[in-house]
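Report on one structure; see the data block that follows.
Of the protein chains in this complex, all but one are displayed in their positions.
Labels run A and B following the written order; every chain starts at residue 1.
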Amino acid sequence: MQVTITINGEQVSRDVEPRMLLVHFIRETPGLTGTHWGCDTSNCGACVVLMDGKAVKSCTTLAAMCEGHEIRTVESLEVDGRLDPIQMGFHEQHALQCGFCTPGMLMTARALLDENPNPTDLEIRTAISGAICRCTGYKNIVSAVRWAAEYEAAAAKQEV
Amino acid sequence: MQTPASFEYERATSVEGAIASLARLGSDARVIAGGHSLLPMMKLRLAEPAHLIDINDLEGELSYIRDDGGEIAIGALTRHVDLLGSDFLAEHFPVFRDAEEVIADPVVRNRGTIGGSLCQADAAEDLSAVCTAVKAKVVIRGTGGSRTVSMEEFHVGPYVTAVGDGELLTEIRLPLFPGAGSAHEKVERRAGDWAIAAASAAVWLDSSTISNAGIGLSAVGLTTIHLTRAEELLKGKPPSEELFAQAAEIASEDCSPMADGRGPVDYKRHLAGVLTKRALSRATARALNQEA
Partner (left out) sequence: MAVTENLPSPQTERPIGFGRLKRKEDARFIRGQGNYLDDLRLPGMVYGAMLRSPYAHARIVSIDTSKALAHPNVAAVITAKDLETLGLAWMPTISYDTQAVLAGDKVRFQGQEVAFVIATDEYSANDALQLIDVEYEPLPAVVNARKALDDDAPLIRDDKTGQRDNLASPLWEAGDKEAADKAFAEADVVVERDIIYPRCHPAPLETCGMIADFNPKTGQLDIYNGNQAPHAHRTVYAHVAGLAEHMIRIMCNDIGGGFGNKVPVYPGYVCAIAGSIVAGVPVKWVENRSENLMSTGFARDYIMRSEICAKDGKITGLRVDTIADHGAFDSTAQPTKFPAGFFHIVCGSYDLEAAHVQVKAVYTNKAPGGVAYRCSFRITEAVYLVERMVDALAREMKVDQIDLRMNSFIQPEQFPYETTTGWTYDSGEYGKTMQVAKDIAGYGDLLREQTEKRARGELMGIGV
């Protein structure tokens, strides 16, 4: 069946089987291998993308379900050479080692800050509880999100 | 990653249309909403439906939490995240918020629905116990019209509900009576996991006695355990820790847990008792407005 999904603002249209999972649809799109997969049971969160602004597990979503919806992947964070503050935060706070969980974490964090610009540590930890990291022990991921929240708050003040 | 077997797919544009398709396709068809119970089973090839009917576009008709004349009506397509976030629901039945906080994880909760959870009918599913405790009734619609059933009638067995071929679960209705308090207690191996055991309790207090009580247990039987014997014990009595301890003993006796990777039988029975007692205590404190 023909499936058309808006990914990072662009229409991507392909003929796929109904059972094609969103994560595979994304990863087979040129330039979009940043979204990963790591489990069989919807636990690990390496596949998290945004659907209409909400974090979803793309391994547990059919591509066909996403027609008519907006999907954002990690590749959408950097705009015109400018990194998203959440990306800067991960770099500043050493929130990644192997980098495999990083796209899922970044998108989860982006959705959190879009909804809750000033989350507590507990709120950050709860928000990222749908994604697993085997390298960092999470502490620096939490401080990276905090860093990004503070950066965005300061930037907002400056604009006003 | 594991991948599902092939199936035919259609997107429902109305509840009527979904039901018509279900009726036409019969037992080969399954409804898919959030898909976070069904798709994992399909990826592991534990479920291989030939047809999927996607009802995600029906949020207008099926996603709501509203006051409906003496009852709260919840649309079957209401997402877990919305149940968690509903202050209206939490005010009347905080047990839902308790349970949602420990169901899966926030990302899964963005997609999963109450209808999907109830219809998957895994014995360890939390909302089934919650609905049992709060005396919920569910509305099932077919080509011939709607029917309303109790949670006992709804739970037929493991992964089997009263929703038949050609039918769709459309609504969950919670009766509103004064003096209500409710709570959910769960023990799991890790955050977001299925329960090793969980207990949902609701009490309705009439001045200083329990006029009605509802207790449902997760993960300690082939399906949700409805502790009718404990409910009978509680009715008409003033609440007390001793009374709850007696109810806890009944919980340990009346459940039928199986040993598995989550724990042995004696541990699960023990948990059933302890969690029942805690849920009753918290539910009562809430009914008395003593808990913050």
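By our rule, a residue touches a chain if its C-beta (ideal position, glycine included) is under 8 Å from a C-beta of that chain, and two chains touch if they have at least 3 such contacts.
Keep in mind that this is a model prediction, so the values were computed, not measured.
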Option touching the unshown chain, where A:Leu22, A:Leu50, A:Cys101 or A:Ile124 are the choices: A:Cys101
Among A:Cys44, A:Ile124 or A:Ala149, contact with the omitted chain is made only by A:Cys44
Mind pulling the chain A residues that touch the left-out chain? 17, 19-20, 24, 27, 32-41, 44, 46, 73-75, 77-78, 83, 87, 90-92, 94, 96, 98-103, 106, 132-135
So which bits of chain B touch the chain we can't see? 1-3, 5-6, 45
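Methods note: only the chains that are shown with their structure count from here on.
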Between chain A and chain B, the Cα-mean centres are separated in Å by 30
Chain A - residues contacting chain B, complex: 1, 17-19, 21, 23, 37, 39-43, 45, 48, 54-57, 59-62, 64-65, 68, 108, 126-127, 129-131
Within their complex, chain B touches chain A through residues 1-9, 11, 32, 35-36, 39-40, 43-44, 52, 54, 56-57, 81, 104-108, 110-111, 191-192
